[in-house]
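Before I ask anything, here is the structure I am working with.
With one protein chain removed, the remaining protein chains of the complex are shown where they sit.
Right, chain A next:
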Amino acid sequence: MYSDKVIDHFTNPRNVGEIENADGVGEKVSSSCGDRMKVFLKVENDIIEDVKFQTYGCGAAIASSSMMSELVIGKTLQQALDLTNDQVADALGGLPAPKLHCSNLAADALHEAIKNYQETNA
């Protein structure tokens, strides 16, 4: 039911963890299943230097968090803000329909973290 990419990111998730004194922290709870994702950012000169995440959720949610982190490290804040939920799912080689909402967590939690960074550094 899951693509090889999903299984790969689920089995070996990249960038799991927490950044001490993160520049931005954001989180998102899925309204449909209660699963939860937390994102930590390190930002320098408008560039995302590092992303770490913690996820409580299904295989698709964990794989989406991992993929999201890979997609935005080294990108500008604006590029990260432009990342959509669909792009995360596409990068994973697609998700089964009932699991599409899981990928929503990833981009949304990331955007929350960026918002938090921008508010504290305004």
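The rule we apply is simple: contacts are C-beta pairs under 8 Å (C-beta built on N, C-alpha and C of every residue); 3 or more make two chains touch, one makes a residue touch a chain; residues count from 1.
We adopt the following convention: contacts and distances are computed from a predicted model.
Colleague: For the chain not present in this complex, what protein name does its UniProt entry give, out of "Benzoate/toluate 1,2-dioxygenase beta subunit", "Succinate dehydrogenase iron-sulfur subunit", "Cysteine desulfurase IscS" or "Protein-arginine kinase"?
Modeller: "Cysteine desulfurase IscS"
Colleague: Which of A:Thr11, A:Thr84 or A:Gln118 touches the chain that is not shown?
Modeller: Residue touching the absent chain, from the options given: A:Thr11.
Colleague: At which residues does chain A meet the chain that is not included here?
Modeller: Answer for chain A: residues 2, 7, 10-11, 13, 16, 18, 27, 32-38, 54-59, 61-62, 98 touch the chain left out.
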